[in-house]
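Of the protein chains in this complex, all but one are displayed in their positions.
On to chain A.
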Amino acid sequence: MQRRRSSKTPKQPLHVHHKSQTDLSAWRKGGKIDSEKSLQNNQSANDQKYESQEGSLELALSYFEKVQDSVALKKKSVVQRHLDVVESTALKQGLPPEGFEILLKVALSGRFADTVNTRLLKSLIPTSVIPENSVVTAVSWLCVGKCSGNIQVLFLKWLITMFDFIDHKEQLNALYGFFFFFLQDEKMCPYVCHVLYLLTRRENVKPFRIRILLDLQAKMGMQSHLQALLSLYKVFCPDQVTITLPGKMKTYFKNSEGPWKAAITAVRQRNQGISPLAQAVFLGTSRPQSRKRKWNAQLVIPASSANRLEAGREKNRLYLCGTNESFPVEQLQTFPQLLQNIHRLEFPAQMGSVLTNPLLLHYMNFVKDESIYLRLHYWMGQRLQEECTWCVVDNPCEEEFKSFLENVYKAECFLQEGFSACEEFLYKTLPLWDGVSCRSEVLKLVSWIPLSSFSDIKPYLFDPLAQLFFTSSIYFKCSVLECLKELLQNWLNCNAIQMDLEISSANTTLCGLVDAVAELVHFVGRISTVALRLENNSTLLLYFILDFYDTVCDMYLKYNLPLLIMPPAGVFYPALLSMDSVNLNQLCYIMYRYRTNLVAAKENEQSKKKILQFKFSNQTYQEYNQYLTAMVGCLWTSTAFQKDIHPQGLRMDDELLSKTAVKEIKNSFNIVYHPAMMGYSVQFLQEICPDDTTFNFKLIKGKKWDWYLEYLYNQGLKGLKVFIESSISRVSQAARSKSGNVEA
């Protein structure tokens, strides 16, 4: 059967369009399969009806194929019947590929009255694809000129709408000259311009054509369709024609989807349900600007447009690659296009345009060319300096600057590296920064400052940040801590990659990295200690500080860096004695990770498989052990006041303790009495003995101590769990219950 065959025959590979008017390719590909499926469904459901309809479509097509003018005039009702079939089928399912040649021929040969031709053209809706041959035949009929002007225009409109359904465009492009000739027809001109716009390739742009278009422009004045075509010509041949489009222009071609739009959508939805995105016509229009600006001070990121003046210089290289034509960056719209043309892609004339173009950022990542970075460096450096809202006095445009910084940051995240211009800008302007304007954007950019020696960047980065940190609100403090955590992670990530690449020769760089990271961690330790005091050990602040140490405690295992630094006592003790369980739980988790890292390091050291240049100093182990003693003493054995040996620790004489007149003072910080845990222990007591309202915490011992632990773990205190399981050895059940007795 014809119809069945039709859904299988055109299995062409996905054709990449020279220019894509609408993104129909995806739908078309899927459409075939789906129409097949729906056909099967339909057949099972309503077999007869469709059988008959298909049969009648076949009949109709064969009728139109053989029809002569004389026949048509006599048997109006026959025509009517076949026309109805074609229309209803087209609107429901679309027409099969082989139908187009027949129907186009009939419509354009002027055999019928215009009403018939119009109805035929309007029902030319494809199920899958439109064969190129049918369109070529149609164009030859158009040239014969047997149909009326209205039909000519309608055909062109149809061609524009259906352009992306045509399976090939090589032969169609060969007819470029014929289409070009129709420009002279005043009525057809706008539509021909649009067709040409879709068809034009570089080789089609010839000096004589430019001249004809300019003559037309002189004759007809500024017409948007001519402007569009001319600006496309400019894209290909800027050394022959140039045009500046007025900024306010929005549409260049009148909407010619007209009568088919609804039908295409309907067929499309029936077949798959994806509505394609209509792509904007790519023209080098100046974007609308919020206000009038100086010509040389636009934060507007330039549009991607190729610089064809450069083409000459690059030509030799391109010939080597086996192509003689480069791919204009204006036409780069999709990732597959990038992959197919990556060997012949031109960079935009203004490198700044890569910032907002992810495809070009991909390409930039691929082509490691110094000049790319240098061009970007100069452009970005000047823009940042000139528009910086806290350095330039008369600059009210903070919103624009913010979004510019945001774009820069996004590009940095994409490329996973900081821009040198941005780095210099931050060094220059951070000492002047008020900490308010563009706060989050600036801090985000700080996180991409590349690794450098601490003493070098201290006066430009860390000193001004510290100054603002101490004098600003708690929220600013938290943002700074977060940004420094990002900075640390970026340093660690970048260097983890580098170390993989150059394992053996990395000694010196590794040394530098270790020093810089150590300095950064110490810096954060210092400011955190002070900030906790300034903010009365705020829970929020502590949360951000511990979040930073969450990265620090895992540097050895996660990033392969031979460095572990314990938090200073000014951070550790406030966390240990904090009033909320989230931070205490986090501290437990961090201590557990420190332990895991230190154990792994020790094992590596002992196995001596690798000769380590770096050994953790004994001081780190010592510090860890001191903290651990304090923690276990606090949370578990209730001996912190006696056993804590850290100089800044909790150790206190019994005499002094007794003066506080607090009962059971030794227990005050174990997992039952700890202020951060009190809520849990109260709730636990309520659950195990709901009648008792005296809150006898002493009940939590022995077996109930174990239950209590389980209860805490179930409440989500996973950090506490891993800490207790790893760091507290519980000899046996009996011993535990005994010790539990003693402790509780």
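Here, a contact is a pair of C-beta atoms (placed from the backbone, for glycine too) under 8 Å apart; a residue touches a chain by one contact, two chains touch by 3 or more; residues count from 1.
Throughout what follows, contacts and distances are computed from a predicted model.
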(request) If you had to name the missing chain as UniProt does, which of "Ribosomal RNA-processing protein 42", "RNA polymerase II transcription factor B subunit 2", "Centromere protein L" or "GPI transamidase component PIG-T" would it be? (result) "Centromere protein L"
(message) Considering the complete complex, identify which of A:Phe64, A:Trp379, A:Tyr589 or A:Phe641 is in touch with the unshown chain.
(response) A:Trp379
(message) One chain is left out of this view; which of A:His82, A:His194, A:Lys234 or A:Arg268 touches it in the full complex?
(response) A:Lys234
(request) Among A:Leu213, A:Leu451 or A:Met591, choose the residue that contacts the chain missing from this document, as touch is defined above. (result) A:Leu213
(request) Please pick, from A:Ser77, A:Thr115, A:Ser371 or A:Ser729, the residue that touches the omitted chain in the full complex. (result) A:Ser371
(request) Could I get the residues of chain A that touch the absent chain, sorted low to high? (result) 210-211, 213-214, 217, 222, 226-227, 230-231, 233-234, 238-247, 249, 295-297, 302, 307, 309-310, 313, 349-351, 370-371, 374-375, 378-379, 381-383, 385-386, 424, 427-428, 456, 459-460
